[in-house]
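Missing here: one protein chain of the complex. Every other protein chain is in place.
Now for chain A:
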Amino acid sequence: MAEAAIGAGLSGALLLIALRDETDSNLTALKVSQVTRWLVDLFSLIMTVLIGWVLWLTIYVEPVERLAPLANAMLEHSGVSNPVTAVLLNYRGYDTLLELVVVLAAVLGVMVVGRERRGYRQAGPVFCGLVHWLVPLLIVTAGYLLWIGAHTPGGAFQAGATLAAAGIVLRLAGNDAAGLPEGMWLRWLLVAGIGLFLTVGLGVTLNDGQFLQYPKAWSGTLILLIESAATASIAAALVLAYRGGRPDGWLSVADKDNDREVSS
């Protein structure tokens, strides 16, 4: 599963940089009584057995009525030939739209609670050499993943995660902005995915009265358009999360107030 590996890689990067912030790195056990620990252990064991039993029933016993035949049967109307992309961007477009909203909300939260970490010093010649061919390669790979998402595994999230990896490599090499633009451009980049998705959704509503019900002839193009914008937004959000807060000068007034508070 490429997507699981990418997700694990990025969350690994996020968790590792958070671990660096921990000044006292003692992952000690909570001071709870032995009885509580035993109870929690017992609870975990029982729950594991229960979940396992349900899974066993699901796989072996229950005759399953699934949505898969329906999803595959309607594939020719969806504008793409990869069923996963069809589910994400066509049948269940709402889910993906709201997922982009969740990403934006999370990154706004990250920016509200603190300022970004200090960047790294300029990398040495060897690492710079690596960056010089790795970053273009990652960008090309992201574009490729986005394009093939229409018919084989791939798509906006994988492409976004790969682009974000390029940003993280850039930041590790000493580029503090991690390849992101500043000010208004960054804001537009962050909302591009949702903005385009909503525009397309409302556009097709005006066309034939159903929200996110693409016209058949256009669905492939519209899906690619939405996915491109979503890729950019997801990548920007993930890189900002890696930077750890709002960039300096994001809210000029609030940051000045904050400085005054700290100095006084």
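Methods note: contacts are C-beta pairs under 8 Å (C-beta built on N, C-alpha and C of every residue); 3 or more make two chains touch, one makes a residue touch a chain; residues count from 1.
Methods note: contacts and distances are computed from a predicted model.
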According to its UniProt record, the missing chain among "Stage V sporulation protein AC", "Putative monovalent cation/H+ antiporter subunit C", "Phosphonate ABC transporter permease" or "Threonine/Serine exporter ThrE domain-containing protein" is "Putative monovalent cation/H+ antiporter subunit C"
Among A:Val32, A:Val140 or A:Leu202, which one is in touch with the chain left out? A:Val32
Where the unshown chain meets chain A, residue by residue: 1, 3-4, 7-8, 10-11, 14-15, 18-19, 21-23, 26-32, 37, 40-41, 44-45, 47-48, 51-52, 55-56, 58-60, 66-68, 71-72, 83-84, 86-88, 92, 95-96, 99, 102-103, 105-107, 109-110, 113-114, 155, 157, 234, 237-238, 241, 244-245
